[in-house]
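One structure is given below, represented as structure tokens, and several questions about it will come after.
A protein chain is absent from this complex, but the other protein chains hold their places.
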Amino acid sequence: MMNVKGILAGALLGAAVLGGAAQAADVKVALVPGGPHPYFANWEQGGRDAMKEFGLKAADYRVPAKWELGLQNQMIENLTAQGYNGFLIFPGDPVATNSPMADLQSAGIPSIATAGCTKDPSPALFCFGTDTGHSAYLGAKELIKAMGGKGTIVHFTGNLVDPNTQLRMDAVAQAVAESNGGIKLLQTIADIDRTPQEADEKINALLAARGKDIDGIITSAWLPAVSSATALRRIGDKRIKMVGIDHDKVVLAAIKDGFVHGTMLQNPYGQAYIGSYVMEEIVGHGCKVNDKAPFKSNALTKRFIDSGTGFQGIDGVDDFQNTMKAVTAELMKTFKATYLICP
Amino acid sequence: MNAFRRMLRSDSLGLALVVLLGGAALSIARPEFLTAYNIDVILVGFCLTVIYALGQGVIIAIGHMNLALGATGCLVAVSFGGAMQVWGLPVWAAVIFGLLIGMFCGFVNGWLTHKSGLTSFIITLATMSIFKGISLGITEAQPFYGVAESVKAFGSDRWGPLPETLLVALPIVIGLAVFLGRMIPGRQMLAFGGNPSAAELSGISRARMVILAHTLSGLLAAIAGMMSVARLQLASPAIGDEWLIASFAAPVIGGAVLSGGHLSVLGTCLGVLIVSLINQALVMLAVDPFYVQVLLGALILGAVGLNRLRESRMGNAPVLRLS
Amino acid sequence: MAALNTVQTPSPRPGERDAASAASRRLSGIFGSNLVGLLIAIAVFVLLFGFFANGFLSKVNLYSISRSIGIDGVIGLAMMTVLVTGGLNLGLGAIGVCSAMGVGWALQSLGLPIAVSMIFGVLLGAALGAVNGLIVVTTRLHSFVVTLATMSIFFGTMILLSGANGFNALPRVLTGFGRIRMYGVVSPLLLIMLLVAALLFYLYRYTALGREMLAAGANPFAAKLSGLPVERLFVCCHALCGGIGAIAGVMASLRNGAIVPSMAGPLGADWLLPAFLAPVLGGTLLTGGGVSVSGAVLGCVFVEIITRGLYMLQIGEFWIQTALGLVLLGAILLERGRAAMALQRSIGR
Partner (left out) sequence: MSRQVKSGLQVEVRGVSKAFVGVQALDNVNLTVGAGQIHALLGENGAGKSTLIKILTGVHQPDSGKVLLDGREMAFRTPREAIAAGIGVVHQERNLITRFSVAENITLEDPPTRFGLFDEAAAVAATRKWLDLLHLDTDPRTPVSRLSVAQVQLVEIAKALSLESRFLLLDEPTSSLTPHETGTLFAVLRRLAADGVTIVFVSHKLEEVFELCTHVTVLRDGRNACDSRPLAGMTRADVVRLMIGRDERAFAAPAIGTRSGPPALELRGVATGLGHKDITLQAHAGEILGLYGLVGAGRSELARAIIGAVPITAGEVRIDGKPERIRDVADAVRRLGIGYVSEDRKGDGLILAHDVAANIAATVWHRLGKFLGFVSDRMQNTTAAPFLTSLDIRTPSLAQRVGNLSGGNQQKVSVAKWLAAGSKVLIVDEPTVGIDIRSKAYLHDLILKLARDGAAVIVISSDMPELVMLADRIAVMKGFRLVDTFDNAREYTAASQRIMQAIHG
């Protein structure tokens, strides 16, 4: 029975991949997020740009119709059958997504954990994204700085089934601990990144109850950031400082109007653009990942590459897209030399 | 006296007690509970939830189910947002557009259920997928941000201590209570839900009742969808995703029977309030996020169990012929 | 057949409606309903997709379909066992995940042998299901409300105890098991599903317990007056649902190669759709007392095939749900029409 395991039906595909490597063509990259979410909208553009510039056969953004682990796995299996030979995957679950990646690996198809990491040991080439914990830490630091180092903050974060949530909670706690008692973490509300209504209700309930005790808000998930920004605008309170996450229009507009201090940008465009490029190099030109490259490490993996994260305050908030592209260009300069070994 | 006794027997009294006691306890523990802002927060949530809960309620009343409720709300929300952002329709036109879409979705559910003779469960399961798919298809999972300022203002403005959305929700609640309690088509709907074949023999048309209830449900889903847009200030294709369970929970906690024939509008309102009160308490008492789910479940069970206990004390439990 | 011989007298003139249902009874009944329609639909779609969807008949795809059918099939069968009572179990996913996490805990934290851990997991699932059942029969609340609350309690407690951390150091045997390919296309998970289905078929068809469950579900009052322990039977149904849910949880973990709390989404709610879809398509009555094991299995196969096929057709992910809904709707309406026509023809003879 065990030998059956090795003989994968992807033999055909494997042959295609090897053939492709020889001809240096026909690289089809699939960019698979965990489900429909505005965060990934920039992936599509990133993939498209990479396709044009690096001559990939395809770099397609393929979204599972719902946020379901099973659905994402099915989708990956489907795409394999359709002949995709390079995958950028946002792990629906840091542990469980290793399984479809292992399937890909045994069919000779490389994959990169993108925008979020899989937990080591992982078949992913590496993890390319934002260090969620670090981002939350930096955001909290920015918030504390804006508050002048003292006051009371609250933390709104994502779903508890996502281990990133725990990382974010730890990171905020660490930043608070480093404030030497100047900052108090009043409360953390989690499990509010599923639907906008849920986030809206709980955040407003807290602001209603404890609003006058609260001096700062740190959010480390998309929907809570949007809801908090909306709530602060609604109250019209610029006393409470807030640092959000990501680049939703609502958050950016609130930054511009002074209701939100800033947001922790991630770089989805760059993730897709550089990720697709790496696939072209590896699948199309036989490059390999340099195991001795200066990877960073985080709570999940030791092979982490930062796609660039940064604080976006009111300065230059209008052309944050260009900020992302600049960050991407900066990364691109040294990427091949640092992380890949090519024949 | 008679009215008083009837009130005592109604399914709502126990729930009202739970709400009052819970509210009182919470306001003692957290005086901020009674601030105008917080009452506004509760009411805003209430206004939205009660509308879609009633949207499910009218379907439960005829013994059917509408799994496509959230998907209808979602489709209306994004159509409403899209009509304003992409087509640049004025608000009133977008509202009418949204209402029509909602009613059409409901009508389709009702018509298919009636014509096919299949259970509404399976029909609305399929249409849920269709409606949700269209919403995702036209938005590509991106929210529409181009919501008119007047709509945003409606979602956030207050009228004294009361949110403006109450101006929509309250007439709907009262209207529906009158519709089901006093108006002939409403009574006929409940009669049909209670005993379809008997209702038919009394000259009540099956087709009309099924289509009426489903269309009404679609209409309420549409209103709730557009209220979500006003509240959230954007038309997100994630609107409606969490409606399903909540929409069943509130009427059922409020005493509705899933087999049909009964819907208490007041009970449904109280059911919504109980759930939101529990959520409020969990936030206000700063419960560790890891305990929230456990307590939420335990409190729902407790609240419903308490009501059931009172009912059986009153000899008012649903008439079970055994033991 | 023996029964027919005992009737010497001609059959009585049945009432109007009765005649229609007597005829339809030949086509559908407690144990087998719209099976023919489902089989035809499956065959048609396999042909369609095999022809038009590039890669649909590839081994990779067939293998992954068989694996999904295995897992979703067990989920559907689990729900079916509680639909028998005329109730439901919203917390099926929560129980499945909790039990799987229990298995992980037994394996990794307690270091128990695999078999013992598995049994522990299934018993845990059955116990959680029994808790649902006990609350339902003692409070007489609808199982909808009860399982809505316990779903939250079970899942919340699991997250609390585990800190949302999964178990990823499963024994190699287990992770390997989830990837075994038999004849290149069959997953052993599919075989587990068939085994569960066979056991359930046996239960409902050939055992006193199963028959009593059906009777209690179809008409609890009559069953009770016939001396059946209806309350105990309902608790059994819920426990059975929990136990099979636990099996599904473990199977999903085997596919993932790890046991993670997110495998069925928040509160395990991702399972609800496959849980209801397969049995209801297969002819299980939501009002209780009527099941179709083979129908549930075929229902699951049908849904899986159209989902996969539509993905292969590359309609565009955002429109896939619409297409899925339309195909589903079309198929059930066609099946409806076909059944009606078959009825006409059988009467014409």
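Chains: A, B and C, in written order; residue numbering restarts at 1 for each.
The rule is short, and it goes like this: a residue touches a chain if its C-beta (ideal position, glycine included) is under 8 Å from a C-beta of that chain, and two chains touch if they have at least 3 such contacts.
Small disclaimer: the values here were computed from a predicted structure and weren't measured.
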Chains on display which the left-out chain touches in the complete complex: B, C
Sole contact to the chain not displayed, among C:Val74, C:Leu107 or C:Ala223: C:Ala223
Option from B:Leu26, B:Leu136 or B:Ala191 whose C-beta touches the chain left out: B:Ala191
Chain C residues that touch the omitted chain in the full complex: 2-4, 6-9, 11-23, 25, 29-30, 205-212, 214-215, 218-219, 221-229, 289-290, 343-344, 347
Residue numbers in chain B that touch the chain omitted from display: 178, 181-184, 187-188, 190-191, 194-195, 197-205, 261-262, 319, 321-323
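In this section, only the chains that are shown with their structure count from here on.
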Pairwise touch network: line, ring, star, complete, or other: complete
Reference chain C; chain at largest CA-centroid distance: A
Which of A-B and B-C has more C-beta pairs touching across its chains: B-C
Separation of mean Cα positions, chain B and chain A [Å, integer]: 35
Chain centre separation in whole Å, for chain C relative to chain B (CA means): 29
Shared-contact residues (touching 2 or more other chains) in chain A: 36, 63, 65, 160, 191, 194
Junction residues of chain C, two or more chains touched: 159, 163, 318, 320-321
Chain C-touching residues of chain A, taken from the complex the two chains share: 1-2, 4-5, 7-10, 12-13, 36, 62-70, 73-75, 77-78, 80-83, 92-93, 95-96, 98-99, 102-103, 107, 119, 159-163, 165-166, 191, 194
Chain B partner contacts - residues on chain A that touch it in the complex: 36-38, 40-41, 63, 65, 160, 186-191, 194-198, 200-202, 204-211, 223, 226-227, 230, 234-235, 249-250
Chain A-facing residues of chain B, complex: 30, 32-33, 35, 37-38, 40-42, 44-45, 48, 133, 136, 140-143, 145, 156, 228, 231-234, 236-239, 241-242, 276, 279-280, 283-284, 286, 289-290, 292-293
